[in-house]
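As you look at this complex, bear in mind that one protein chain is not there, while each of the others sits in place.
In this document, chain identifiers A and B correspond to the written order of the chains, with residue numbering beginning at 1 in each.
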Amino acid sequence: MKRAVHDRGGWGDETPIDRTEHELADWEVLMDAIVGALSARGVMNVDQLRRGIESMPPKEYEHTSYYERWLYSVELILSEKGVLLPGELDARVAT
Amino acid sequence: MTFRVGDQVRVSYRSHDGHHRTPGYLKGMRGTVLRVHATFTDPETRAYGESGLPERRLYLVDFAAREVWYPNAVDGRIFADVFEHWLEEAS
Partner (left out) sequence: MSHDHDHITHADEPTVAGRVGALAELLVEKGVLDQETIRARIDWLVSRTPADGARLVARAWLDDAFRQRLLDDARSAALEVGIDPGPSPVVVALENTETAHHVVVCTLCSCYPRSLLGPPPDWYKSLAYRDRAVSDPRGVLAEFGLTLGDDVEVRVVDSTADVRYLVVPQRPPGTDGLDEEALAALVTRDSMIGVARPLAPA
């Protein structure tokens, strides 16, 4: 049975575990807080967050950082809900 | 279905398009109920904006690693939380 890209138990990759740790950057803490706040406000829940992450194209999933995946998901879910309008965040970033 | 500690169960062997919390490596595997947890909202529907009701009972199930990874020889146990609607009675 085919496995979705996030379903990693026994996936079969022999890569050694990289034990390097990094302190969370401010943007990562903020990303986490945004999700927590959206959840507290009832705008987006953890199941939606996970569903959004799981919908990433497999290559992207495997090559983006943890909180980048959260950002992807939040944009997807909030766009679905019409909370974010198309191009709105791009426009804001550009200013 | 409801289960009790000690019941022999099998994780349903089915694919599910869309969000669900049953890992692929455990589908079709046989285990023993170790703990009966509370009920929780159903992630499969809540992930799509629904309420997630009715809540579903969660069970901690004990699997033999040797059976899960057969024919690879792995010793020990795997414990995993599985929702009631992914469990069947095992003969």
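Keep this in mind: contacts are C-beta pairs under 8 Å (C-beta built on N, C-alpha and C of every residue); 3 or more make two chains touch, one makes a residue touch a chain.
Computed from a prediction, not measured in an experiment: that's the story for all the values here.
Residue-level contact of chain A with the missing chain is found at 6-13, 15-22, 24-27, 29-34, 36-38, 40-41, 43, 50, 53, 60, 62-68, 71-72, 74-76, 79, 83-84, 86-90, 92-93.
Remark: the residues of chain B touching the chain excluded from display are 21-23, 25-26, 35, 37-38, 40, 43, 58, 60, 65, 68-69, 72, 74-83.
In this section, only the chains that are shown with their structure count from here on.
Chain A and chain B have centres, each the mean of its CA atoms, that are 25 Å apart. Interface of chain B with chain A (complex): residues 13, 15, 18-19, 23-27, 41, 43, 46-49, 52, 68-69. Contact residues of chain A toward chain B in the complex are 1-4, 7, 9-10, 45, 47-48, 50-51, 54, 81.
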